[in-house]
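This structure is in structure tokens; I'll ask about it shortly.
Missing here: one protein chain of the complex. Every other protein chain is in place.
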Amino acid sequence: MKKVKNTIVKYKLFFILAGLAILLLLPLVITKSVYMRHVCNVLIFATLASSLNIINGYSGQMCLGQAGFFAVGAYTCAILTTNYGWSFWVVWPVAGCLAALMGYLVSLPTLRLQGIYLSFVTLGFSEIIRIIAQTWTPVTGGNMGIKGIPFPIIFGKELFKPHDYYYILLATLLLFLFITSRILRSRIGRAWISIREESNAARSLGVEISRYKSMNFTYGAFWAGMIGAAYAPYVNFVDSSQFSLDTGFDALAMVVIGGQGTLIGPIIGSVVVTVLTESLRFLQYWRFVIYALIIIAMMWVRPQGIAGASNSILAGGKIRRSSRKKAISRNR
Amino acid sequence: MKKITALLLSLVLVLSIFVGCGNQETTSSEDGGQEFKGTIKIGGLAPITGSYAEYGKGFKYAWETAIDEINAAGGANGYKLEIDVQDSEGDAVVSTTLATQFAEDEEIMCILGDFSSTCCLANTDIIERYGIVQFSPTCSSPVFCAESIYNFSINGLTSVEGQFAAKYMVGEYLGGETVVILRADNDWSEATAEPFVEQCAREGIEILADEKYQLDEKDFSSIITKARSLDPDVLIILDQGTAVSAICNACDSVGWDVPRINIGATTSQQVADQLVVKNLLTPASFFFDPENEALENWRVKFREDTGYEPTSHSVQARDTVYLLKQAIEKIGDGEITREAIREGLYCSEMDGFTGKIIFNPEGDITRRAFYICGVGEDSQWYVIEKVEFDPAEF
Amino acid sequence: MEYVVNQIINGICQGAIYALIAIGYSIIVGVVGMVTFTYGEIVMIGAFAAYYTFQLVGTNLVLAILASFAASFIVGGIVYKLCYERFFNSPRHISLLCTIGFSILIKNLAQIIFGPDTKPMINIIENKSYTLEAFGISIVIKQLQIMVLVLVIISSVALTFLFQKTKYGIALRAVSQDKTAAYMVGINVRRTAMVGNCIGCGFGGVAGILLSIYYYSCSPLMGSSFSMKAFSSSVLGGLVDIRMSALGGLCIGIIENMGIMISSATFRDIFAFGFLIIVLIIKPTGFASSGKNRRVKSEKG
Partner (left out) sequence: MMSKNRADAPVLLEARGVCKYFGGLKAIENVDMTIRKGDVFGIIGPNGAGKTTFFNICTGVFAPTKGEILLHGENIAGLTPEEIARKRMARTFQNIQLFKFMSVLENVQIGCHINTKTRMFDAVFQTKTYKKDEQYIAERSMDILQKIGLEEFAEMKAGNLPYGSQRKVEIARALALDPEILLLDEPAAGMNPNETMELREFILQLNEAGYTIVVIEHDMKFIMNSCNHILVLNFGQKIFEGAPEQVKANHDVQVAYFGKGIIARG
């Protein structure tokens, strides 16, 4: 085991480059655009789940309303590009920032709340966003949604094929991973984790938990908004039913199945869940039954998720006896 | 060690899924020893799970039985038909993914479905790009067929239905002067309410209120109290399914016996069954006529096989297959292509279970007659009056 | 004026329905100490049990109540075994996700077994309404509305009595407040929690019958919207307090109907959630006094 780990560490750069090369060349291998669409779906959900993981996995707040931020991003993009003719490249960061602003606003009142009360407020927020999208017909198109969202154009090429759009989504995910891993390696990331682990201790060390919690929320919402904005042109139309609580729950399931509090976890989770639900489509209702059974089985067998560490606060882990003994004997 | 176990676990999971993929090919038809010229594959989109599951299952049943019938009778133009029905969940995103899947598969010659206007409209872009027909039994959006030459629908424009209800039902039949509209907040009701309101204005009928409610609304007492305080002559309900009966029952339970007209559910047996007081009128382009023997047999068989009553949606789904068959026959000895099927459907005519179907150049049909139907005490729908009209008069 | 009064009455009746389902919810949350998303499906199971009883033995309300109590009780037991028992010491999100998974499971199994269509439930209880004339205002109340209202009052009083006075109820409360301490004084924590959970579920099942009779129908997907409202009412009442949850349900019902009165029924949920969020911002633990739910509050998500 250790050997494997050492090899991975030793050739880290090589592995990263090889992985990148595979990802970049993937559209050449997968010729059918149906499969490419599934790959794109994986990327979208991977980023959405990752953005949720920022909130749930790193600062230990329990957000159930990620679909709300996702919707804000998607609708911003849809409205500005379709009705006002803005370029996608301008709208994209704007949508992210608007979602971030929403995240900030939601985080303010929730700072006083803990546990399930906080979860509830995020859940209610998500529903309110959805209902507004559903009822504010002049702006959001109401139940009819917004159709014909223009595809982004790069160097005069319209990116309507999943094969091309893949690169936008891949870039989003990679950018997310790059920026987030840098933040996590700074004092900001450490502050988030310290809040998750033991908020009283964090406060006593001068970590302004309100500020960092709301920064965390804002950051998580920002990425949900970014991927929302990238999602809107990809599906070509948005309507409120795409942002129901179930979308948020799916993202949550992906995060937990993959492993909370790890960067790779939500990505693994979204691969597993998407591949599962897509490939079992022919089973109709039974595929949801299987999906549900897998969620439950996963929680029984590996509550920390596929990639999560068993000895972490997120797994309800206990400190391992063996290593503890080792420490004691070493101390003597 | 644990990590390896986990890795293996996930690997096995993913692998088993791919194995599952491999088994996906399902063949639903048996060769009755007949010689076919070849096989024509059709893609079917229906919400088999989700909130519209009832209709989606009906679609699937109607399509598959119709195709079995056709194949048993020698196929369409000598070709064997095969349908691959996929579950769109009533979710437009899923529907577009599946539509792409069909469109990319060069063996698929035509797409039947989807159920809801939202899904159908969402698919328009894709079918236009790939040049494949999307033939919806029930899409009622007034813009659907105009949006692409590849879009066809046999639902009939809901605008006519609304106008008919305003002029002939509220105006002539009931003689009402004021109405309150209660409707589900969706695109369909939006599209239906507009022509209804316009027609009312022309007929001099006053709209006292136009109340919307959420799609999954259960408790109607508050909007009924609201409507009752305005005291209209007629109550108009624009919705489908159980909400219609729920609204009527809620009216009755507070003892308000205003005449009610429903547009949308047509002569749904489910709605009739669930009414406590049988007080409801509806305009119907289609009627389960017990005297039409073929239709009645079909209905009985449907009920036996699925365990519930068919709605007109399933009958429309059945008719789409026969229209398609007719279009394939029109091609004759020519090559069966997607384009040929579109041309075959263009402006075609047929006598189906749902009456005479004549496509207009846009790919939609216009109704020329409606039945005014009412529920009897035995929970059966009866035709009160058949009204023929000229759509041009609206 | 008459209109306003009638709308308030509507609100109270609607609220009573929310209260009815919220009561079962807060029993479960109180005893198990974890939040559940399966409750709506339990309510649905209860409704279907009653539906099939009516189909098989005819309109016998007592039998139907027994059947749905039993069905929901059993499903509640399964939920307990699958989603709670193992995760008492784990972080909350694990059992939460388990309940979400279980809710997906039941919803889809129900669509397979019962069929996806809506089943009619009519003429079980006579569809009557009373008109009261007072101060020149005529108020219309349905018989069923009165039944629901009475049931809410009786059950919240009875359950409060059960929890405060009986030995078993005290054990339940002890378990709900501190599992370790309850274990130390010799309470069989797992069994008590399980039975408490099952009682809550059984109560949800009975609420399910009333709901389906009240709305004349039951369907496999009926649970989700009610479960959100039960959840809201319960959160408003502080999650574990039965009487406060019932009050929370009433408040949400009234607020919703007031909202509908001044605007449109499409905004129903906005009023409900908006009201709830505002209350939570002002008072982070809902209506209940903050000390009472220290436990629920302090548990880390």
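Some observations on this one:
Think of it as A, B and C in the order they're written, each chain with its own count starting at 1.
Assume a contact is a pair of C-beta atoms (placed from the backbone, for glycine too) under 8 Å apart; a residue touches a chain by one contact, two chains touch by 3 or more.
It should be emphasised that the depicted structure is a prediction, and the values quoted were computed from it without experimental measurement.
Within the full complex, the chain left out of the display contacts the shown chains A.
Checked against the full complex, the candidates A:Ala202, A:Ala232 or A:Ile306 give a single residue touching the omitted chain, namely A:Ala202.
The hidden chain makes contact, of the residues A:Cys40, A:Met62 or A:Ala191, with A:Ala191. In the full complex, chain A makes contact with the omitted chain through residues 179, 182-183, 185-191, 193-194, 197-198, 200-209, 215, 219, 311-313, 317, 319-320, 323-324, 326-328, 330-331.
Here is the rule we use: only the chains that are shown with their structure count from here on.
Between the contact lists of chain A and chain B, the overlap consists of C. Taking the CA centroid of chain C as reference, the farthest chain centroid is that of B.
The interface with the greater number of C-beta contacts, when A-C is set against B-C, is A-C. One finds 36 Å separating the Cα centroids of chain B and chain C. Inter-chain centre distance (chain A to chain C, centres taken as mean C-alpha positions): 32 Å.
Among the residues of chain A, those in touch with two or more other chains are 131, 134-135, 285, 288.
With touch defined as above, residues shared between interfaces to two or more other chains in chain B number as follows: 49, 185, 214. Of all the residues in chain C, the ones that touch chain A in their complex are 35, 82-83, 86-87, 89-98, 100-105, 107-109, 111-112, 228, 231-232, 235, 239, 264, 266-267, 269-270, 273-274, 276-277, 280-281, 284-286, 296-301.
Note for the complex: chain B touches chain C at residues 49, 51, 53-54, 57, 185, 211-214, 216-219, 221-223, 225-226, 229, 241-242, 245-246, 249, 252-255, 270, 273-277, 307-308. The residues of chain C lying in touch with chain B in their complex are 2-3, 6-7, 10-11, 13-14, 17, 108, 111, 115-118, 120, 122-123, 127-129, 131, 140, 142, 144, 215-217, 219, 221-222, 225-226, 256-257, 260-261, 264-266, 268-269.
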